[in-house]
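Apart from one protein chain that is not included, each protein chain of the complex appears where it belongs.
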Amino acid sequence: MPRVNFVSVTKKFGKVVALDGVSFAVSDGQYLCVLGPTGSGKTTLLKLLAGLLKPDEGTIYFDGKPVNNVEAQDRNAAYVPQQYSLFPHLTVIQNVAFGPLAKGKPASIALEAASAALDLVRLSWRAQALPNELSGGMQQRVALARGLASGAGLLLLDEPLGALDARLRLDLRHKLRDLVKQSGFTAIHVTHDQDEAMSVGDEIMILRNGKLQDYGPQRRVYRKPASIFVANMIGGASFLEGIVDTTVGETALINLRGGLTIQAPSKNLTLTAPVILALRKERIRISRDRLEMDNVFKGEIRGVRFLGNSKEYLIRISNGDIIASRQFAESEDDVFKVGQEVLVGFLESDALVFDYPAEGLRKELEVV
Amino acid sequence: MGFPARFLLILERFSAKTGVTKGVYSIAIIFFILIVITPAIAGIVVQLFSLPSLALSPDIAKRMEAAVQWSFVIGLVVSTLDVLGGIPLAWLIVRGRGQWTTILDSLADIPFIVPTVALGFSILEFWSSPVGISQLFGSTSIVSPGVILIMLLHFAFSFPVIVRVMVGEFLNYRESYEVAARTLGASPLTAVRTVTIPILRPGILAAFLLALARSLSETGATIVVAGAFENGTVFINNARVSGLTSAVVIASLIMIVSSLAVFGLIKIITPRIRILPLKVWPNLERKLSKPPVVATRNAITLIAFLVFVLLPCLFLAFPAIQAAAGGTAIEAFAGVGPWKAFWSSMFLSYVIATLATIVNIVSGLPVAILIARKKFGTRMAKVVDALVDLPIIVPSLALGVSLNFFWRTMGTLPEFVVILLAHITITYSYFVRTMAASIQGIAPELEDAAKTLGAQPLRVFRKITLPLTKYSLLSGAILVFTRSVDETGATSAVAVNLKTAPILLVSWIRGTVAVTPAERALGVGFLVATSFLALVILRLIATRASAKKVA
Partner (left out) sequence: MPTLDLIGVSKNYGNIQALTDISLHVENKEYVCILGPSGCGKSTLIRCVAGINKPDSGGILIDGESVEQIPIEDRRIGYVFQDIALFPHMSVRDNISYGLAVRHAESTEITTVTNEMLDLINMRDRSKAYPRELSGGAQQKLAVGRAIATGSHLFLLDEPLGALDAIVRAELRYELRKLASDLGLTVIHVTHDQEEALSIADTVIVMKSGRIVEVGKPSEIYASPKNLFTANFVGETNLLEGKLLETDGSQCTVDIKGHRFKVSGFGKKVGQRVIVSIRPEYILLTPPTVVGWNGEIKQVTFLGNLNRYVVEVEGGLEMIAEVSTAEYSTGFRVGESVMVSFDDVHMLLFDYPAEGLEKEISLE
């Protein structure tokens, strides 16, 4: 039986629909990461799970039992808010021991649990400090320890790394995952940062405007995203407009603007249907002279972006479309310059084809 | 586990039951409606219905009309002046550099600490008596009792209100707005004028309305300095003393309705006033931003504060100390002559103040939480919020007349109880306002986190909300206590035989009870001294309580 079952839950605030018929399940010990832009309903989802909000429609089950009418303090789901989570007037150890004490455990047991949690996050040496004496990263670790010490079993993390510097986030996200996994807790972690979402979760869920867009293991969501929005949110891609021309067995020929044609998998495609092609940046090869791939085009480098461990090239092909290619860990011979004429190519299997979105491509890609 | 701890745990589990917390809030609301709002409104309604049977002679009607109009004129003028003088001082306190700004901060609070009756006496002595400032000008009285003196009085006691509110606004104000304006090319004066002031408009408005409310309400001290002049409250008081019941009723009704109308109007209209397109005089404003100009402005602000607020407030120390030195003190402590009545009045005042404070804290806390955390929904919170303001907006004397009607009609309650109820009504808002604002300032996330960690409602309140609002709880309690000790308006309407200390002193100062000038000065001095002492004690209790570890 799943640890958490969220069934057709809807939540409204006046006219605004924060969550619209969302359903999903999380098994015991799983680490689910919920990814979505600001305003997509992520915090509402966590608060519904925590019992701080009540659903307007739908039911939430914990271990098979409906908890819609169970108060927050009786749910055993520790909520770690994005900001202002630590009690400013209590010391670190008092903060961490708060949960067990609140549940009526004797002081000695509570202290034991608190010390163990602090050890786990390696902050025992700061047990007597007040929250405002700690750095941002340390505060987050204390907040995590507090959640772990509560004995809740379900951890609800609201942008736990949001307030931290980029470089610190890079370090802590792996440590956070390790800690949670070590503790055996079930965790639901909400974020707007796709790199974070890919790194920490076992599974990933994409929310947009209160609706569930996709849900599954990272690999599947990345390789076979359910929609253009998901493809853009996770990993990013180049998007080209086209029309399905013919199908030959398992291959379809799709016409792009300006007379160019692309080979793509023909599964589920209707002839003459307008489509969008999504091309993952790392799947695009660039070469000076030869390329042996299913789809090859001539193009010109229009832009180069240095991203540290990789470079992103923007190549304009003959019909004016721009394709982005991400080259990882370049060697000397891979360096290209703006204005250079190159060949771009990708495999048929790497062309992700989607129906042309009803509201247009621009709206579909809007991250609002 | 010790008994207290076990008891608390049981209470906590009890608080978890659905309905218990709702029950607590409901009881508090019912108390509020029954004890605070209903008497006030019902009294007014009863008055309204008795109106047709009331008649006024034309002269009295004319007097009344003039008096009520004067109340509003004085109120509006004084409040405007207070805002104009208070903002620069608040600015100085917040933005000034150096230790002396903290001293200034405390000094600005002095008129708060001095009970208004004492203030009235002090101002009377300062401006109107031969021993005051008049000496310097070689006259016996440069400002005689009358409308000007009333304005000087009202200016002085509303001043700290403005300063307090504005200091709070400036402290909460995000400086980056103003700095952004500077980086865009605005001189300091332009930036303040076009960005800071408009953004702080709601706060300034709130301060203005508070000052206006105080001015319209004040009774005791105003009577002292009015002389032959009549504003609304003086008129009502005179009418009451002369037994002109119809005049009392009609006048208080008019005051109540006008106050509500004026406040309502200002509150609705001002936010809608569109800020006109920027008019800037760059060169002029640049020149006015230069240090010498700023220094002059600061100097003027400080001098005005000194001459019109601080000195007049502190002046009573002279005659009081003189009187103490010259033998009157011994008589006072012996309880001889008028002092017997004095001490029993003091006792009455402080007992009522203490009781009113306790009742307000217990009954007001749930209401404050209800407003701050919208426990019964947003609409309910807004309604209660507006209702809580009622006792402040309505002038206390007029309110007292209503209350008097109500409680007399309800049956024969002992006068002590009626006075207590009146004090509870008048001071209720102060506590609820302070606490609601403070609770609103606590991030709800803290309470959310505590709940999900397993804390029942009572525990969340005890361990999170209360410790973080301790300071405001104390401030609220002090506000209620001092306001109660201050109270003359409503009390004079409901009290017949019992006299609270300020009411007694009013009769001493006006001479309706014959006392020597020394006795007068000393009596006022004692009131101030005990007020101050009470404040110090309250502060000490608070600091000791916070020194104890929060377990």
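Going in written order, the chains are labelled A and B, and every chain counts its residues from 1.
We adopt the following convention: contacts are C-beta pairs under 8 Å (C-beta built on N, C-alpha and C of every residue); 3 or more make two chains touch, one makes a residue touch a chain.
The shown structure was predicted, so the numbers you read here are calculated from the model rather than taken from an experiment.
Peer 1: With the full complex in mind, choose from A:Ala107, A:Ala273, A:Leu307 or A:Val338 the residue touching the hidden chain.
Peer 2: Among A:Ala107, A:Ala273, A:Leu307 or A:Val338, only A:Leu307 touches the chain that is not shown.
Peer 1: Would you indicate which residue among A:Ser199, A:Thr247, A:Thr261 or A:Gln340 is in contact with the undisplayed chain?
Peer 2: Hidden-chain contact among the options goes to A:Ser199.
Peer 1: Going by the contact rule already stated, which one of B:Tyr177, B:Trp343 or B:Phe376 would touch the omitted chain in the full complex?
Peer 2: B:Tyr177
Peer 1: Among A:Pro100, A:Gly235, A:Gly299 or A:Gly345, which one is in touch with the chain left out?
Peer 2: Here the residue in touch with the unshown chain is A:Gly235.
Peer 1: If you put the missing chain back, which residues of subunit A would it touch?
Peer 2: 37-38, 135-138, 165-168, 170-171, 174, 192-196, 198-199, 218-219, 222, 232-236, 280-283, 285, 305-310, 326, 328-329, 367-368
Peer 1: May I ask you to list the residues on subunit B that touch the chain which is not drawn?
Peer 2: Touching the missing chain: residues 174, 176-177, 179-188, 190-191, 194-195, 198-199, 201, 275, 277-278, 280-282.
The working rule: only the chains that are shown with their structure count from here on.
Peer 1: Hey, how far is the Cα centre of subunit A from the one of subunit B, in Å?
Peer 2: Taking the mean C-alpha position of each chain, the two centres sit 54 Å apart.
Peer 1: Can you tell me which positions in subunit B touch subunit A when the two form their complex?
Peer 2: So the residues of subunit B touching subunit A come out as 1, 9, 16, 18, 443, 445-446, 448-457, 459, 463-464, 467-468, 550.
Peer 1: Using the touch rule from the top, collect the residues of subunit A that touch subunit B in their complex.
Peer 2: For subunit A paired with subunit B, touching residues are 47, 50-52, 71-85, 87-90, 94, 98-100, 102-104, 106, 146-147, 150, 152, 156.
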